[in-house]
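Here's the structure, in structure tokens; my notes come after.
Here the complex is missing a single protein chain, while all its other protein chains stay put.
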Amino acid sequence: MKKIKITPYKVVAVAILAILAFLFLFPLYWILTGSVKTAADINDAVPQWFPMSPTLDNYERLFDNPALLWLFNSVAMAVVSMILTCVTASMAGYALAKKRFIGRTLLFSIFICAMALPKQVILIPLLREMAFLHLHDTMWAVILPTVGWPFGVFLMKQFSENIPGELLEAARIDGAGEARTFTEIALPIIKPGIGALAIFTFINCWNDYFLQLIMLNSRTKLTISLGIAKLQAEMSTDFGLIMAGAALAAVPIITIFLLFQKYFTRGITMGAVKG
Amino acid sequence: MNKRMKPTGMQKALIRRETISAYLFLLPALIFFVGFVIVPMVMCLVTSFFNYSMTEFAFVGFSNYVEMFQDEIFIRALLNTILIVVVAVPVVTVFSLWVSSVIYKMNGAVCSFFRCIFYLPVVTGTVAVTVVWKWMFNRYTGLFNYVLGETGIIDSDISWLGDERTAIWCIILILLTTSVGQPVVLYVSALGNVDESLIEAAQVDGATSRQVFWKIKWPQIMPTTLYILVITTINSFQCYALIQLLTSGGPNHSTETIMYYIYYQAFRLYRYGYGNAMGVILAIIIAVFSAIQFKVAGRKND
Partner (left out) sequence: MKNWKKWMSLLLCAGMMTGLSACGGDGGSENTAEGNDSGGSEGTEITLWTYPIGSWGDSATVDGIVAAFNEQYPDISVSVEFLDYTSGDDQVTAAIEAGTAPDIIMEGPERLVTTWGAAGRMVDLSDLWDEGTISDISAVSEAVVNACRSSDGAYYEYPLCMNAHCMAINYEVFEEAGALQYIDEETRTWTTEDFGNALQALKDAGVETTGIVYCGGQGGDQGTRALARNLYSAEFTNADHTEWTMNSEAGIRGLQQLVDWEQAGLLSHDAGLQAADELQLFANGTVAMSFAWNASNESNYAEQIDFTAYAMTFPSDDGVPELDGGIYGFGIFDNGDEAKIDAAKQFIQFVCDDETQGPQSVIASGFFPVRSSFGNVYEGSDQEERMTVFNSMMPYLGDYYNVTPGWADQRTAWWNMLQNIFNGNDVTESVNAYVETSSAATQAASGN
């Protein structure tokens, strides 16, 4: 450990950070407390900093809806997207980074250009396509475009640049096939990158409100974020109910984040630094 | 690079072998990419030349594109979108770099505490966070007016989301809090990986901390910076859910973004062709932005 000097700048910086931390923490705090407040407390003109008369009423009403099913749908969708993306992107990224083949530059440029395009732009054509495949209102209508998104390929290509060419050459000389070279030499090196990609894909899929909105109709197929948004009616905003839904959605994912935090952050580092 | 020397037969065979195996590796990704990105993208491009709605489908050439640039709301949306990107991208990058450089040397628990805090809005979910912010901005019962009113900073309540002057800044503020999570995590790790021996050597040579930052740390975290610039740019351009849940583009189109306007034209007015044409233009703009970033940040990297 290095010695840490305490300078005025540092004191000020930490103070600012503390204030900012409050601003970032507050929404979550408000969601958690709001979910156990009564409607009267929530709508009070003077903010009720603590739930004075906690109630589970909001959760009871939330579970009148198939909220757990929504949560399951969200998880299933995010996990399947995550796995498919990691598998396809790590293979493709490896090939783009380590193989010299015809059309490589062109292909990579197309991937980069497509990455810049917002998904929403192609929604109407996507809808027609899903209709053609009879996949609308199934979770595949959300998963397939998510996996197709070239961001993962770009990221894995960056990570794969780290694989030393000599190692691959050595494996080839040893007579290892392409598949074995990939699984035994390349994969262990890009593993942290896959971890990073897994988290990004999971969270992006989790938060992709618009795609879910357009692709899913049935009450039994909704995701949790879609479900929460739908709880807002036109003529009344049941804040407590929405907060309960938000808490249900947030707590599991935050728990996962806290548990795996070290693994996540280490994973993110190693690749991105060595672009 | 192969053009420089004439490939021999052996090399040709090698290239062929490499090409076949490369495409086999690429195949799974390409199936998804072509099927669910390229195909709809081409459909999008083609239909942008049509008067395409729920009832019609007629070729109209460039008229959607011509109409677009005469459409005042589109121009307004374009300017708003660019404002959001131009403000959000540098602020997110600089802010997350500053936060990271303050916290990365703190002891493990404190550092991960802050890192978690800044990541919270990302994992809490956009919809949930937005609902809370909407309440905070509420003119009559919201937190901001309450706090500012109680402390005597303002006399009369401000309609944060209802005022043309403040609405877009509220949107940008929320966008910032939901955008800095990943950059902070990335920068903390990147700064932690900067070679300590180089820094110590420089300090022995009498370099100031500013010099250490710019000469040693900055170049080493450049790839991370490039990556952050790209993802933040894309995210800022795509700012949509915030608008729909908070302002619907108002007041008086002051928070209209292209993304939201495309959605409005396509899903509310069923003008798919027109929406697609705007999508094409937006894609071109984002591609240009990204290309500039790659050129500028990428060159220093080499």
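Which chain is which? They are A and B, in the order written, and residues in each are numbered from 1.
As a convention for this text, a contact is a pair of C-beta atoms (placed from the backbone, for glycine too) under 8 Å apart; a residue touches a chain by one contact, two chains touch by 3 or more.
Computed from a predicted structure; not experimentally measured.
*Asks:* For the chain that is not shown, enumerate the shown chains it touches in the whole assembly.
*Replies:* A, B
*Asks:* Thinking of the whole complex, not just what is shown, which of B:Tyr23, B:Phe267 or B:Phe294 touches the missing chain?
*Replies:* Answering carefully, the residue with contact to the hidden chain is B:Phe267.
*Asks:* Among A:Leu32, A:Leu69, A:Leu135 or A:Ile256, exactly one should touch the missing chain; which is it?
*Replies:* Of the candidates A:Leu32, A:Leu69, A:Leu135 or A:Ile256, A:Leu135 is in touch with the missing chain.
*Asks:* Tell me which stretches of subunit A touch the chain missing from the display.
*Replies:* These residues touch the chain not displayed: 39-40, 43-45, 64-65, 76, 79-80, 83-84, 86-87, 124, 127-128, 130-131, 134-140, 183-184, 187-188, 191, 213-215, 217-219, 221, 229-230, 232-237.
*Asks:* Considering the entire assembly, which residues of subunit B contact the chain that has been omitted?
*Replies:* Output for subunit B: 53-56, 137-141, 159-164, 167, 244-245, 247-253, 263-264, 266-270.
One rule holds for everything that comes next: only the chains that are shown with their structure count from here on.
*Asks:* Measuring from the mean C-alpha position of subunit A to the mean C-alpha position of subunit B, what distance in angstrom results?
*Replies:* Computed from C-alpha means, the inter-chain centre distance equals 15 Å.
*Asks:* In their shared complex, at which residues does subunit B touch subunit A?
*Replies:* Residues 1-2, 15, 18-19, 21-26, 28-30, 32-41, 43-44, 47, 99, 102-103, 105, 112, 114-129, 131-133, 135, 140-141, 143, 146, 177, 182, 185-186, 188-190, 192-193, 220-224, 226-227, 234, 237-238, 240-241, 245, 259, 262-263, 266-267, 272, 275-276, 279-280, 282-283, 286-287, 289-290, 294, 301 of subunit B touch subunit A in their complex.
*Asks:* Would you pull the subunit A residues touching subunit B in the complex into a rising list?
*Replies:* Its residues touching subunit B are 2, 4, 10, 13-14, 17, 20-21, 23-28, 30-31, 34, 43-47, 84, 87-89, 91-92, 94-96, 99-104, 107, 110-126, 128-129, 144-145, 147-150, 152-153, 158, 178, 182, 200, 203, 206-207, 209-210, 214, 224-225, 228-229, 232, 239, 242-243, 245-246, 249-250, 253-254, 257-258, 261-262, 264-266, 268-270, 272-275.
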